[in-house]
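As you look at this complex, bear in mind that one protein chain is not there, while each of the others sits in place.
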Amino acid sequence: MSTDNHDEGHELVPAEPLADPGLPEHLPRPTDVDEGAAKRAERQVATLFGLSSVFALLFCVSYFVFDIGDDPDTVGGLGASNVFLGSCLGLALLCIGIGAIQWSRKLMSDHEIVEFRHPAASPQEDRDEALAALDAGITDSGIGRRPLVRNSLLGAMAVLGLPAIVALRDLGPLPGKKLEHTVWKKGMKVVQDVDGTPIKPDMMEIGQLVNAEPAVFFPQDGEPELSGHKILAEKAKAAVILVRMHPDDIKPTELRKNWGVDGILCFSKICTHVGCPISLWEQQTHHLLCPCHQSTFDLADNGRVIFGPAARHLPQLPLELDADGYLVAQSDFTEPVGPSYWERDRTDLK
Amino acid sequence: MSAVSNGTTPAATPKPNPAGAVANWADERLGIATATKKQLRKVFPDHWSFMLGEIALWSFVILLLTGVFLSLWFKPSMGEVVYNGSYDQLRGIHMSEAYESTLHISFDVRAGLLMRQMHHWAAMLFIAAMLVHMMRVFLTGAFRKPRELNWIIGGVLLLLGILEGFAGYSLPDDLLSGTGLRIADGLVKATPVLGSYMSFFMFGGEFPGDVIIPRLYTAHILLIPGLLLALIAAHMLLLVYHKHTQWPGPGRTEQNVVGYPMMPVYAAKAGGFFFIVFGVVALMGGLMTINPVWRYGPYNPAEVTAGSQPDWYMGIAEGLLRIMPGWETHIFGVTLSWNVFLPGQIAPIALLMLVLAYPFIEQWITGDKREHHLLQRPRNAPTRTAFLAAMITLYGLLWAAGGNDILATVFHLDLNTITYFMRGAIFVIPPLVFILAKRWCISLQRHDNEMLLHGYESGIIMRDAQGGYTEKHLPLSEDRAYTLTARARDEVYAGMSGEDANGVSAPKARMDQLRAKASKAWFATNVQKPTAEEFEEAHHHAELEHAHDAPLEGHAADGHQFDGRHDVAGDDLTHKH
Partner (left out) sequence: MRLLTRKISARLSARRRSRLAAPAVLILGLLAAGGVALAMNSAVSPATAHDSTQDAEAIKAGRALFAVSCSSCHGMNAEGIITKRGTNYGPSLIGVGAAAVDFQLETGRMPMAQPGAQAVKKRPVFTEDEVAAIAAYVASLGPGPAIPDKEAYDVSEATTEEIVKGGEFFRTNCTACHNFAGTGGALPKGKFAPSLIGVTGKHMYEAMVTGPQQMPVFSDAVLSPEDKRAIIAYLKNQEKTPNYGGFDLGSFGPVSEGMFAWLLGIGGLTVAGIWITSQTARSKKTIKKGADA
């Protein structure tokens, strides 16, 4: 089929092959020519509007009839209040909507009308007038003749941006070294999350996982309690998991040889990708999966990344036993936990 | 009613109005008669695809209504309280006031749970409807001059809608919303140079801090809705000023707009549609659980749930984040996390820029500076349609990648295999879809020309004297044939000719060559509508064929008029001769 209808430099627009036959004839609807049909449509629409009020009233009844709270009414295992309120409201609204549209389709005049378009641009004379007015304004202001006024004003406006930025300074403190440290320190007990049970090695079996926290979140009598926000901010960095593997399965680096106790290792629970807490541990493969973006770490191999978008290994907390035989930290984490950031130094596994 | 008078009804019929007194009162104070005399009978053309944007508009109204209801009880505070409400599985647990008040709305305010769920469903529909509306505008070329600015407003509305949605998702301070904020914190921290500062300024210190929820609340109920409202108003005003686009057809040209008047038909249809959208949202809120925050529990940075997902509109960012390989650069004591920075910041901004710039890119390639008020059928812009098909495919793949764990669970697939597959698929499948869609469009264009020149396939098989069989083609109706030809011919930009190029600087000439190449790629394979000569020839051919078939005419099987293209009222199947 021919596509190229015009030669280079020689614009020849072919004539339109078919002429516009004009708007088609308007055909009446049954409701236009049959009074009976029109009456039926009218009754139909009125019934829909009437039904709407019934459902609106039923909504009010449901509001008072169905209990919520402690001992909610149910219908087929669903919350009765929500189901009835939603259904009644929905049907009340739908009846109005369907009724209005049925009205417009069957009973309102359906003659299409034509409006003519105008170009989006203003007429040339309006444009000229506007430009003239603009010119007059600029001339009157003298902004063209007095560059000193113009430039100093522009300068002042630009400098005014500074207060706008400076005023936002107190949105938050500066990071400082906060991202590099957690509450872990030498001798802090590793305790089970939720109830604060301190853990001895013989409490854990091979293949066991314990979601753990530093003991500071579970103060003993007399110890000062951290406030709610402080706990959340510290938990967001200090949460750990304890896992026990067979010691022979673990391949620690030279530095990490004495970071575990009888095959029990402690890793940060905060993913190095974007910070989700990870505790999805496969006890046979020793792989730890992040449920947010599926980064997978091998805990038998120093928390190395084996799959997914994370770029760095999972930080490990060095463990030892205290005098009573409980698992405690040897120190804080030796590197920042959680997601990467610009100033973060050191990436290689040691 | 004759054909001539149809369409010539005056746009503003003066009629005695029962509300006249009120109108007079108002006009004497506001002068609204001048402003409304044309608008009241303003013409809106009818087509189902024009309703998609309305879904978004009405969802927004529902969001405002339900949002006000929720704000009567919601406490945007991270202050710690002990839960003592009706949901006993959480009683006695420490939680933020935001989460506690969300539980209160859900369990102790009648219709509160309904409003919460309607609010959330309406938000999902709001963004989904904006997206399909945008696809409609794209596919039909409705973004072309003079509507480029409205396209940009629309793009910004979509972005604001997504941000608004994310802020709302974070407010209840349940486990899922906190996990979302934690990921947002990770994304922010990956910003080169400023990352950790931005994070500390956002959260008022270390994540999660105690200010993020009140800050997001201000954004969610004041800042972003205000911007949305203003931009929606601008979007509507421009729509009224430009007048709605329409499909070409008999009597529907670039110079006019044919349809029903605002008062009463369009008002009834649009108003009725509002109630239908509202009704559907109420039914969804009443019957379908969305975000059961009480099951997630309060936010705790040491907890997470399998299937941690953002709402659907963040799905592609989530997908990108999931399939991105773990690339990170460590140099001169600083870290640059490509694995987070690229998918989390660069990709969304690049995508947004592409969307906003698209009308201008296409205009540059096609060199088309005319105003367009008639819509194009997607097949008549094969390259653009194929581009969107490829983009939808990419979107779909990333979306699926963002739910890879759910796909693995529900369909018993291998999580890792899905991820590996997606890493390749996003580069391989969209181009294939592009080629396929483009060829498909061109075939459809050919098919249109076939029908125009040789008629449609009637389904009537003719047997000739030699025993051969042919299918009889019948001509299209005049209206249909005209509609198919009512489109512009594409002109490939050939570049500046030799003498024009003299004196043009080298970079400019290179750009010009690039443009000519792009224009060729864009248009050259398109099929143009037949010319008048081709019609003439086809007509001649048809007459010959007719003469050839004439001996058979008397024996034609009856019934071909029941082919759905002829008016058959009153006809029956009996032979009349």
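Some observations on this one:
When the chains are written out, they are named A and B in that same order, and each has its own residue count from 1.
Operating definition for what follows: a contact is a pair of C-beta atoms (placed from the backbone, for glycine too) under 8 Å apart; a residue touches a chain by one contact, two chains touch by 3 or more.
These numbers were taken from a predicted model, which means no experiment stands behind them.
Partner chains of the missing chain, restricted to those shown and counted over the full complex, are A, B.
Among B:V304, B:A317, B:L374 or B:M422, only B:V304 touches the chain left out of the display. When the omitted chain is restored, the residue from B:D173, B:D210, B:D405 or B:E534 that touches it is B:D405. Across the entire complex, the residue among B:G209, B:P250 or B:G286 in touch with the chain not shown is B:G286. Screening A:M188, A:V210 or A:V328 for touch with the missing chain picks out A:V210. When the missing chain is restored to the complex, the residue among A:F307, A:Y326 or A:W342 that touches it is A:F307. Against the chain not shown here, chain A presents residues 27-30, 32-34, 37, 68, 72, 74, 77-79, 82-83, 86, 101, 105-106, 110, 192-195, 197, 199, 202-211, 243, 246, 248-249, 263, 277-285, 287, 289, 291, 294, 296, 307. Those residues of chain B that touch the chain absent from the view are 46-52, 54-55, 88-93, 106-107, 113, 117, 121, 124-125, 128-129, 132, 175-176, 269, 272-273, 276-277, 280-281, 284-292, 294-297, 300, 302-313, 315, 403-406, 408-410, 412-417, 567-570.
Note that only the chains that are shown with their structure count from here on.
Averaging C-alpha coordinates per chain places the centre of chain A 21 Å away from that of chain B. Note for the complex: chain A touches chain B at residues 1-6, 8-9, 13-26, 28, 63, 68-70, 78-79, 81-87, 89-101, 103-104, 108-117, 119-121, 168, 171-175, 178-179, 193, 211, 213, 227-229, 232-233, 235-237, 239, 269, 273-280, 291-295, 305, 307-312, 338-347.
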